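Here the complex is missing one protein chain, while the rest keep their positions.
Order of writing sets the chain letters: A, B and C. Residues in each chain are counted from 1.
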Amino acid sequence: MKRTMQVSAVAVAAFFAGALATTVTSGQTDKWYPARLGAADQRGAANRLTLAKVLDAKAMITAGKVYQLGRVYEAGMPLYGTRHYSLKIPYAFQMPGKNQANYHDDIISGELTQIGTQFDGLGHLGIGELFYNGNKKSDFVTPDGFKKLGIENVGAIVTRGVLIDVAKYKGVPRLQSPYAITVADLTGALQREKMEIKSGDVVLVHTGWGSLWMKDNATFNASSPGISIAAAEWLVSKEVVVVGSDNWGVEAFPNPDPNLTAPVHQLFLAKNGIYLLENLMTEELAKDQTYEFAFVFAPLRLKGATGSPGNPIAIR
Amino acid sequence: MKRTMQVSAVAVAAFFAGALATTVTSGQTDKWYPARLGAADQRGAANRLTLAKVLDAKAMITAGKVYQLGRVYEAGMPLYGTRHYSLKIPYAFQMPGKNQANYHDDIISGELTQIGTQFDGLGHLGIGELFYNGNKKSDFVTPDGFKKLGIENVGAIVTRGVLIDVAKYKGVPRLQSPYAITVADLTGALQREKMEIKSGDVVLVHTGWGSLWMKDNATFNASSPGISIAAAEWLVSKEVVVVGSDNWGVEAFPNPDPNLTAPVHQLFLAKNGIYLLENLMTEELAKDQTYEFAFVFAPLRLKGATGSPGNPIAIR
Amino acid sequence: MKRTMQVSAVAVAAFFAGALATTVTSGQTDKWYPARLGAADQRGAANRLTLAKVLDAKAMITAGKVYQLGRVYEAGMPLYGTRHYSLKIPYAFQMPGKNQANYHDDIISGELTQIGTQFDGLGHLGIGELFYNGNKKSDFVTPDGFKKLGIENVGAIVTRGVLIDVAKYKGVPRLQSPYAITVADLTGALQREKMEIKSGDVVLVHTGWGSLWMKDNATFNASSPGISIAAAEWLVSKEVVVVGSDNWGVEAFPNPDPNLTAPVHQLFLAKNGIYLLENLMTEELAKDQTYEFAFVFAPLRLKGATGSPGNPIAIR
Partner (left out) sequence: MKRTMQVSAVAVAAFFAGALATTVTSGQTDKWYPARLGAADQRGAANRLTLAKVLDAKAMITAGKVYQLGRVYEAGMPLYGTRHYSLKIPYAFQMPGKNQANYHDDIISGELTQIGTQFDGLGHLGIGELFYNGNKKSDFVTPDGFKKLGIENVGAIVTRGVLIDVAKYKGVPRLQSPYAITVADLTGALQREKMEIKSGDVVLVHTGWGSLWMKDNATFNASSPGISIAAAEWLVSKEVVVVGSDNWGVEAFPNPDPNLTAPVHQLFLAKNGIYLLENLMTEELAKDQTYEFAFVFAPLRLKGATGSPGNPIAIR
């Protein structure tokens, strides 16, 4: 089912115009809901994915080169907290017939939407009892999945993507940690790349932290450089749809303010309906200096799920 | 990691030229391996995904309209055999800090790569002990995943897609079952659509069977119209990369020959390295008479897995 | 770790003396917590399992005959709600060495503690936010398991068991449904059996409903005969440790009062710390007219779990 067609591009652009950015540090007393698209909205920034943005994406394709941005899911990969991933191959199933057909399945278990390369939906993280659009847990969470804000509402994401190579801008292969990326880092890096962000874009931040993946998982997991609250607010003001990065949290962990954990998740997911993409493999884009591209990702339509695993791609 | 760049488009085209089609009914004595790209090849027809095919895909995009072809994964969906799917939401995890961040995960289990919309990899189904490229089970299958032929080898699929609306050609909303689609059905339908298939394309066959999904699961599962062996051989000769359909098996179940089960799976996967996409949602493409389009799907990179769940998209 | 030794039999008997029974229908305003053994108690009626009760159990053993009371866990068994059970056998793991050792594992998923024959722990079911001993959900439930009331606190249950064959007393092979077993049914059946219940016993109620297991799962699941609130209160007054039955809920489903669901679970688990055993296989005990016996069951020590699967046994 197509989802981007129900609201005209012009209407959406007009609707989102203005500063969506809100301050998450001010005691949560600011009025951040209902969402501008109405109290019934479940898609947040995905509403910015217009026909025009698909054509923007098309315009990025010049060479036909495709980059896989998703990491390999495998035993031993870094995992957050008590999450797990298991894949086993049962004995082959024998089919009847003279042609000896027989087949293998996989049996998989785990927090499949929140391990490895992962796309966070709007019901994933909230502020106390409140999630995107002011939805209370008791209103939308059931043990069998979300009644609202499930990942199946997002739809396919086909839009222009921009890579901000902060590591390159800072002149290092990998940012130190902890480090909270500033607005100046983002704007400086974009200036170096001669790029700018447009409404409806997907923004990927390259920190180099991903080079630790499966090389030094302990260090990878222990902390992470990532964007600061101010940098996140700046991205909100740019009306992006998704912010991704080559680390497990997109934002800085730990936060420079020891009283805060994951405030950027709250700002993006709960307050502004902007999605997160974690543990991306951005090395090749960075190496090729491919700073703008067609970005394509269609979340698995897991009914009522918090997010989706994925293998997003960039095409130039 | 990009995967389509290692072999030039011309070389691949030359390599695959000629009749790959082989007869699966002849007692399996025909010499169908090693593969033409060499005994080490693990990607089969995905090698046809050249830079030029990405540009072919780009040329299909004119309106910016995106179609999701993946069905919703949910409790109660049709499942084959003893497969299962479970998604539950654990209690929210509380994070430290004054900002009250807390998050939801999903805990999922099942044959995730072989339920709902699913992409069959080259280790999924074989002929006795033999799989694609003559790989024996004992050579590549371990309880922890495949050592070869795992789905992580496929890479992203960005190419031209063609919908063959056989139901429309036959003048029915849904083909009867059992019914084995003939070569004449395919060529007749293509002629009606004024379409032709090119090397490296993805072909989707609309049978209307998908209209039973979640409406009449018992009938949906009991049998299925699908392509005949001859129709499959014709598609092999057209050098396609993937064949998908809006039913659970792509091919006719049961096969008209009661001595055969899943011979088209054997022909495609084992003998020709052509992938299958099952349980697609092709209704909207058919309704819009969108017969050619950019087809984009990047399998989840599940190391050593038999296939991938997915939400492939079509763009026009 | 032994668990029955920490409180003397006399002290426990004295402590529990008196009417524990409380009325669950009176608007929940009665003061049912803290528990008599103190606000820290996590074991409820399991505290009645004294050395003397083990010797009572020993005295029941005369013939050496052992009855398995646990049903077979298998695909297709009746399941409540959206629970599932999956067991698959992965390919054999090959070990190094000339002796060709290789082994099979099972990979299992499901609500393992709440399917088939199941033992309900004290954190399984509550009254709004309150569970056994007045514990609030927010005090003891985490996504990774209970911090209190987990099944690992129960310890092994070795005590005298009594079967009350209500079906036999009513002169039917299987009670009708819905039907709520009365106090008179229990006392009449015990009188017929020449049995009485003692403090610290396990009581099993045979209804014949279990004869539908794997024979007519739809009827089995749709409703169930079981004990009434009054019968449950009478069992509470008898100071039993566990109440089991050959149906999925022990109590009557639906309850005769349409405003109540599972009130006996609340009375037993939350208010009195008495455990439930569901989906027992009591047919052979009933057939042999074995009305008292040594009852032995040791819950799996699943840390923080709601219950345990099991294969309890009766020995006479």
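Heads up, the rule we're going with is that a contact is a pair of C-beta atoms (placed from the backbone, for glycine too) under 8 Å apart; a residue touches a chain by one contact, two chains touch by 3 or more.
For clarity, every value in this text was computed on a predicted model and none was experimentally measured.
Although it is not drawn, the missing chain touches A, B, C when the whole complex is taken into account. Although one chain is not drawn, the whole complex shows that of C:G44, C:P78 or C:G110 it is C:G110 that touches it.
Although one chain is not displayed, subunit B still touches it through residues 82, 86, 88-91, 105, 107, 109, 144. Looking at subunit A, the residues touching the absent chain are 75, 82, 84, 86, 90-93, 105, 109-110, 141-144. In the full complex, subunit C contacts the hidden chain through residues 1-5, 24-25, 28, 50-55, 58, 61, 63-68, 70-75, 81, 83, 87-89, 92-93, 95-114, 123-128, 137, 141-146, 152, 155-156, 158, 255, 259-263, 265-266, 281, 284, 296, 298-307, 309-313, 315.
Criterion: only the chains that are shown with their structure count from here on.
Counting the residue numbers that touch the partner chain, subunit B and subunit C have more than half of them in common. Inter-chain centre distance (subunit A to subunit C, centres taken as mean C-alpha positions): 46 Å.
Inter-chain spacing, taken between the CA centroids of subunit B and subunit C, is 48 Å. Counting partner chains per residue, subunit C shows two or more touched chains at residues 82, 86, 90-91, 105, 109, 144.
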